[in-house]
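Let's turn to subunit A:
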Amino acid sequence: MNDLGLLLFLLALGLLWSRTMHHTVWFLAGEGVLLSLMVWTSEPVTAVTVVVGLATLVVKGGLIPGLIHRILRTWPAAFRRDHPLPLWAYGITVLVVLAVSHVIHLLGPTGVIQHALLFFYALASIHVGFVMIVARRHLLSQLASLVAIENGLVVLAVSLAGALPTFIELGLLIDLGIAATLMVWMSHRIHQAMHTTDVITLRRLRG
Partner candidate 1 sequence: MVWIVQGVGVAVLVAVAPWMWGIAQTVKARCQGRRGPAPGQLYWIIRKHWHKETTVPDRSSWVFRLAPSVSMASLVLIVITIPIAGRVPPEWPHNMLTLFFLLALERFWSGLAGLDTGGTFGGLGASRITTLGTGIEPALFAALGIAWQVSGDGAIVPLAAHLTNGSASLLPWALASVSVALVLLAEWGRLPVDNPDTHLELTMMHEATLLEYDGRFLALSEWAMALKFTALVAFAWVVLGPQFSSLWANLGLRIVEMAATAGALGWLESRLTKLRYFQLPAYFAVAAGIGMLGFYLASGGLGL
Partner candidate 2 sequence: MVTGGLFTLGLMAVVAYRWPRWSLLLNLLLSLGAVAYGGYGLWHGSPTAGPGPLELSPLRAWFLMVLGLVASLSSWYRWGYHDDQVSLRLWLPLFLLSMMTVILANNLWVFMTGWESMTITSFFLVTTHHERPDVLKSGYIYLVMSQVSAMVILAGMLVMDTHLHSVDFSVWAQRGAALPRGTKSLIFGLLGLGFGMKSGVIPFHVWLPRAHPAAPAPVSSLMSGAMIKLGIFGMLQFLLFDLGPTARLWPLLVLAVGAVSSLLGVLYALMEHDLKRLLAYHSIENIGIILLGVGVMGVGIDWHHPAWVAVGLVAALFHTLNHAIFKSQLFLAAGAVEQHTGTLDVDHLGGLLRTIPGIALGFIAGSLAISGLPPFNGFVSEWLTFRGLVGLAHGTGLLALYGLGLIMVLGLTGALAGLCFVKASGVVFLGEPRQAGPRQPLPASLTGSVLGLAAISLILGVIPQPLLHLINGIDPAYRLSTEGLLLPVRTPIIGGLLVVGVAVFAGLSRVWDVRTVPRWSCGREADASMQYTSASFTKAIRTTFAVIYRPHRHVVRLGPGAPDFPTRLLYSGGTVPVWERYLYRPVYGFLWGMSRLSTRIQRGPVRLYLAYVLGTVGLMLALLH
């Protein structure tokens, strides 16, 4: 389990590091696979876990990366790469590390954390996702980081409570699936309408 967590964290770091959107697709797909593995391994196998794991695999490992991949293929090469990380992102990362340690320090005595290492990985992935969503400029990067945060959150739930209630788990998946579909569709339309995939250019509405 901890190894899965470590792998997932590394994939999250990979998401942050990579600027090529095609790599992003693979990283996301990898995260999806890891998550479904985690669902299957964290609890005794029942029909419910099998269904949840399968759904995770379908939505996070297949649907979302597939959608991104399909859209990307139709775009010219210039729109498939993100900008480099700005310098201030590194500063934010340091701050995030501080905040994470603060929270872990606070939560230590409460005994709510079941798997400390996994908890760290989860929190770190979430924060990497936050840094990424603020620092990256490609529309799809934002979507990818949103998914990555959600993935980290699932790991967080696992580290704290073993698993989320099935109802919530499935609801989350559906929500995320719809959200990702909508956003991929939207990024397509934004690309059509404005010939850009850079969120910086989305600043006409102001004041």
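Selection criteria: all candidates are chains of the complex that A comes from, given by their letters.
One rule holds in what follows: contacts are C-beta pairs under 8 Å (C-beta built on N, C-alpha and C of every residue); 3 or more make two chains touch, one makes a residue touch a chain; residues count from 1.
Predicted model only: the values in this text are computed from it and were never measured.
Engineer: So which of these touches subunit A in the complex, 1 or 2?
Structural biologist: 2
Engineer: Within their complex, state which residues of subunit A touch candidate 2.
Structural biologist: Going through subunit A, the ones touching candidate 2 are 95-96, 99, 102-103, 106, 130, 133-135, 137, 142, 199-200, 202-207.
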